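Every protein chain except one is present and positioned as in the full complex.
Presenting subunit A:
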């Protein structure tokens, strides 16, 4: 989030840069605070800097409509709406509202109880469970969060990269699907030694995704066919191709009647980082690496320069001798490659080891949300994926302990993105001042 990015301005008050790290750090605390449903002040008490002038600036800037503040407030708003949904969906709590005028305390205490318990479980499942005993149990929530995060980083980067180049890649889902198919096939069809096998499987997944991105890219470049339509259609093709290939001879698991493929050889599995009992695997390291790579590609490479120029003004790029067509094709292929890598992790990681029709879940579509939430900047995407991963992991626990449907997490994710996409809404609700040079709309409004 601190990388220089001309496409969308960030508040650049001199003090803002100083204030930012503190703010981000404070933001972490804040997120935790809201997660435990204390639902209090959106900004935490912050350390008073030495000079009062700086402190004032810091305070003012904190309440200005900058990216971090709006994101945090959007999360808070989403959780408030989520709380209402939790109350409404619980019949016992709802019953207390039948006599709310007679005994308001009943309704309030029962609401508070159910909401705080749900969000507490969300937090315990995603970050840390204070009652957990032992190393494995204590690390388990983080491990789960990172497991869900890793593929989302890849699909998020895929969407973000194309977005910066002026294309809207709805096809991350299809690219991930083709990626997972090829990775799985390489994983159980090729008899290879351990390290090599994993590399080949990852490469196969990447190649599959790249191919699935290349097709809409070349169609866009050569014929002007709209990438949104083509990527959506290719999503369908990929999904049904997956459903078909699972039940083919040699692919389908020999001793199963339902649609499930043979398992991937252990030699092609991503190594687990914290022992066999914790699911976190090397995918998260790859995700960080990929984030760094995309950040470099966008901001420090000649291709990234072309990509951003084409994304911001294709006419000027063409006039300056940049081949817009080549940029589109290459950009979509790289976007597909990233999504394909993300998809590969769904069988090479720890979530599953065999193809099923639902093996990629929704990581491609979630990737769109992650990219938007991360303001289409690489490190922002990583943070957004972390938040989504945490919500997924916590949602599982919330479902099993509090009996709150996992779909609530989906609703929360959607609400967060809606509040982010409509920064004016958040600004109006919280009466934020307009931050100097903080043009929130630009990053999201472009290309729609």
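Quick notes on this one:
Everything below uses one rule, namely that a residue touches a chain if its C-beta (ideal position, glycine included) is under 8 Å from a C-beta of that chain, and two chains touch if they have at least 3 such contacts; residues count from 1.
FYI, contacts and distances are computed from a predicted model.
Per the UniProt record, the absent chain's protein name among "Peptide/nickel transport system permease protein", "Nucleoside ABC transporter ATP-binding protein", "Cysteine-rich domain-containing protein" or "succinate dehydrogenase" is "Nucleoside ABC transporter ATP-binding protein". Only one residue from A:199, A:225 or A:320 touches the chain missing from this view: A:320. Here the missing chain is touched by one residue of A:168, A:305, A:379 or A:430, and it is A:305. Residue positions on subunit A in contact with the hidden chain: 4, 6-7, 9, 296, 300-306, 308-309, 312-313, 315-323, 442, in rising order.
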